[in-house]
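For this view, one protein chain was removed and the others were kept in their places.
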Amino acid sequence: MHRDRHFTLSASCPDRVGIVARVSSFIAEHRGWILETSLHAEPPAEGEALGRYFMRIEIRTSSLPFHLAEFRERFRPLADELEMEWTITDSAVKKRVVVLVSKQEHCLYDLLARWQSKELDIEIPCVISNHDTFRGLVEWHGIPFHHVPVNADNKAQAYAEVARIFEEVRGETMVLARYMQVLSPQLCAAYAGRIINIHHSFLPSFVGAKPYHQAWAKGVKLIGATCHYVTADLDQGPIIDQDVIRIDHSDSVEDMVRYGKDIEKMVLARGLRYHLEGRVLVHRNKTIVFR
Amino acid sequence: MHRDRHFTLSASCPDRVGIVARVSSFIAEHRGWILETSLHAEPPAEGEALGRYFMRIEIRTSSLPFHLAEFRERFRPLADELEMEWTITDSAVKKRVVVLVSKQEHCLYDLLARWQSKELDIEIPCVISNHDTFRGLVEWHGIPFHHVPVNADNKAQAYAEVARIFEEVRGETMVLARYMQVLSPQLCAAYAGRIINIHHSFLPSFVGAKPYHQAWAKGVKLIGATCHYVTADLDQGPIIDQDVIRIDHSDSVEDMVRYGKDIEKMVLARGLRYHLEGRVLVHRNKTIVFR
Amino acid sequence: MHRDRHFTLSASCPDRVGIVARVSSFIAEHRGWILETSLHAEPPAEGEALGRYFMRIEIRTSSLPFHLAEFRERFRPLADELEMEWTITDSAVKKRVVVLVSKQEHCLYDLLARWQSKELDIEIPCVISNHDTFRGLVEWHGIPFHHVPVNADNKAQAYAEVARIFEEVRGETMVLARYMQVLSPQLCAAYAGRIINIHHSFLPSFVGAKPYHQAWAKGVKLIGATCHYVTADLDQGPIIDQDVIRIDHSDSVEDMVRYGKDIEKMVLARGLRYHLEGRVLVHRNKTIVFR
Partner (left out) sequence: MHRDRHFTLSASCPDRVGIVARVSSFIAEHRGWILETSLHAEPPAEGEALGRYFMRIEIRTSSLPFHLAEFRERFRPLADELEMEWTITDSAVKKRVVVLVSKQEHCLYDLLARWQSKELDIEIPCVISNHDTFRGLVEWHGIPFHHVPVNADNKAQAYAEVARIFEEVRGETMVLARYMQVLSPQLCAAYAGRIINIHHSFLPSFVGAKPYHQAWAKGVKLIGATCHYVTADLDQGPIIDQDVIRIDHSDSVEDMVRYGKDIEKMVLARGLRYHLEGRVLVHRNKTIVFR
C-alpha cells in the first residue's frame, strides 16, 4: 500500500476476451499511473455460459489530466459496452461510517482508536446505541451520540429512527460493532451491501444467540468471529472475513467471550477496511475480497 | 516431554477435597518420580451437585519398586474409594493401531513416515482398505494389507470382516485415515472411544459428504479439519483436535481439497498421538485433552 | 477459569520426590478446595544434579478456615523445608498497574477498554508519558496522567521521576505500552520481573529500533510482536508471549506497522494478564507460563 491520492475503480462484468486490455488501455491513453491492480475470473456456475470478471484498480490522481466526474463520463461508454457494474471513488474523500453499538466496549474502543490515529481515515458522523452506556466516551471524542432504545414494542419506530439519523448525517456505511439487536428486513434491504456486522462465531457454525455457549456445549477446539454483510436472513449474509483462536477444555464460556473479543474487533476492523477501500465485491451470496 | 520409560495414569472421579493429595501421596509413598502432571476440574453442570475431576500423571518406571500389575493392585483401593474411572499404561508397551484407508494417500503416507522414524512409536499390525490401491506401498513397509470391499449390499459382512481382522491382530485403536465409508453402528458401539476419524471440515460446519464443496458454496474464508472419536451419530463424536487454513475467493474446490490435505494429516496425527499417550479423557460428548 | 474469590500460590523449588504430595496435602488438611493446578518439572541443565519444580495453585478462599496472613504463616515451614521461592496473592485485591505510553494509541486504548469493562480487573493508579498527547483521554477516564518529558540531557532525572511516581502510587507492575524510550539500567534492576514491554518484532529477530523496517528489508513473510520482561539488556529479557501475522510482498512498511498494531496490543494484553494472574514464573532468562 501507499499514501498517494488515488482513484479506486471496482468493477465486474461478464467474462470475455480483452477486458483487461480494454480497461488498462483506457487508463494508459490518459497516462494514468496504476498503483495497484487486482483481477479475478469467476468461472461460470453450472448451467451458465459465461463466468464473471472482477477487477479493482488504483490510479494515482495526479497522473490523470482530469478529475472524478470527467473520468466517470469518459469511462462510461466502455463500461456500458462491457456491461459493467462499477464504482469509482476518490481516496481524498473520507467515507462516512455510522457505528451502532450496545453495551460491549471492545469494538467501539477499537474503532475509536483507529479513527483517532487516522489509521482508519474515515468520518464517524455519529454513534447510535440502544443503550446510553457509551455516550460519555463517544462525546468526549467529539462525535455525536444518539440513544435509540429498542424493545419488543417499538421496533418499527426505533429502526425508522436509525434510518432517519443515518440519512440525516449522510451515512454511507453502517457498522454493527456488537450491536445486539436484529435489524428489520426493511433496513437490511434499504442498505444492502452497506451494513457490516461482526458475528461472534465462525459461521456457518453457531448462528443466532449465545454462540459461545453453543461452542462450549459442542466442545470445539477453536472459536472464531465472522464479519459479513447484513441481509434479512440472520447471520447468513456474504462473509467478508473470518478468524479463529485456539481454546481448550479448561476455558469456560466466560473465557471464550474474553478471547473472542480480541478476534471480533480485529476481524471487524479488517473487514470494514476492505469494504471502505473498495476491495469487496459481492457475487451472489459470496464475496471477492482483493486484499 | 522426555524419553524415560514411564507409567501413565489417566483418571477421572467426582470432584472433592483432597484428590490430588491422596493420589500424589500414594505415589510419593512409593518414591515414584512424577515426570508430568495435568489436572482439570470440570464444574458441575446445571442441576448437578458435584463436578468431575480429571488427571493424567506420568511416573518414571525406574523410580517405583514394582511393576504395572502390582501398581494396579495397590492403587485399586484408593481408586475405588474415590470412585475413579482409570487406566494405567506402560510407555514401553507399543500401542497397536490398525489403519483404515480408501484411495487418498496423504494421511497414509504421513502415518507411515511417522511410524518409520519412530516419531509415532506404535505397532501397525495391518492396514485395511475398501480399495486395493495402497497394497504395494503398505506391504513394502512390511505391514500386512487387507482388502475388504464395501458396497451397498455387503455392508454387514464387510464390517464383520473388519471387526474380525481387528480382533485377530489384537488391535487397540482404529484410525480412519480418510476412510470414505460410514462404519456400522455396531462397530461404533463395540469400539467406543477407540475409533478415531479425520473429518475434512471444521465441525460442526459441513457435516457429511463433500464438505469442501459445502464450504465453497458458503464462501467461508477459512477451511478446517476435525479429528474426533467415531460414534453412531455421523461426524458428531467428541472432538479431539481441529485446525484451519486461510483460503480466498480465488481458490476452487480443488484448491481447498489440496490445502485441506495438509491440515487433515497434521490434525489426525496430533489427535492420534494425544489419544495414544492417554491425554484424551471423554466427558459426555466432549474431550479433556491434556497437551 | 471461574470467578470465585481465590488465593493463587505460585512457587518453585528444587525438584524431588513428593513435592505435589506435600503441598496438596497441606491444602487438603485445611479443607482447601483447589480450583486450578498447573505443574511443571524443568529437567536439570547440563552439569546440574537437580531440576527445578514449578507450580501454580488456585484455592477457593471461602473453603479455607483462615485468611492470607495466616496461610502464609502456616505454609512457611513447608516452603522453607522445600527451599521454595513462592508468592501467594488474593484475587480480591486488585493489582496496581502503571501504564507508560508515548504517542501511539493502540495499546493504550486497548488497555483502557479492558480496564473499563473489568475484563482486566486492575487498578490503573496513573499513566505516565513522555508526551502530553493522551492526557485528555486518560483523564476523561478518571485516571491521573503524568507528563515526564525525556530527552538526551535529562534521562537520569526523568527516570528518577518515573520511579518516584511509581512508588508514590504504590505501583506493582509497570507496562510499557509502546513507550518509545529505553529505560535506565537502574530502573530495570529496581523493578526486575515487574516491568513488561511489548516489542514490535518476533524476537530474537529485529532487536532495537525500527523492526518493521528491518523486517521489510529482510523480506520475511510473517511479522510478529513479543511481550517480555524488561532487563538492562535491550529486548533480551525473558519472553512471556509472542504472536505473528502473515504479510506479503505487496505490504509496505506502513502496512506492517498497521498490521503489527493488532498483534502488539493482543500479545501485550495476554502477557500482562498472565503476569497479573501469577501464571508467569521466570527461570534463568526464560519463562514458564501456566496458561
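In this document, chain identifiers A, B and C correspond to the written order of the chains, with residue numbering beginning at 1 in each.
Simple rule for what comes next: a contact is a pair of C-beta atoms (placed from the backbone, for glycine too) under 8 Å apart; a residue touches a chain by one contact, two chains touch by 3 or more.
Note that the structure is a prediction, hence the values are computed from the model and not measured.
Engineer: Which displayed chains does the hidden chain touch?
Structural biologist: Listed by label, the shown chains it touches are A, B, C.
Engineer: In the whole complex, not just what's shown, which of A:G32, A:G237 or A:G278 touches the removed chain?
Structural biologist: Checking each option in A:G32, A:G237 or A:G278, the one touching the absent chain turns out to be A:G32.
Engineer: Quick one: which of B:H6, B:R22, B:R52 or B:H106 touches the chain that's been left out?
Structural biologist: Of the listed residues, the one touching the omitted chain is B:H106.
Engineer: Residue-wise, where is chain A in contact with the chain that is not depicted?
Structural biologist: 2, 17-18, 20-22, 24-25, 27-28, 31-39, 41, 43, 63, 246
Engineer: Pick out the residues on chain B that sit against the missing chain.
Structural biologist: Given the touch definition above, chain B has residues 1-3, 36, 104-106, 109-110, 112-114, 116-117, 119, 136-137, 140, 250-252, 254-255, 258, 261-262, 266, 269 touching the missing chain.
Engineer: Which chain C residues touch the hidden chain?
Structural biologist: Output for chain C: 40, 42-43, 202-206, 218-222, 224, 238-244, 248-250, 252, 285-289, 291.
To be clear about the criterion, only the chains that are shown with their structure count from here on.
Engineer: Can you name the chains that touch chain A as well as chain B?
Structural biologist: C
Engineer: To test your reading of the model: what rotation angle superimposes chain B on chain C by C-alpha positions, in degrees to the nearest 5?
Structural biologist: When the C-alpha atoms are superposed, chain B turns by 180 degrees onto chain C.
Engineer: Residues of chain C that contact two or more other chains, please.
Structural biologist: Counting only residues that touch two or more other chains, chain C contributes 2, 36.
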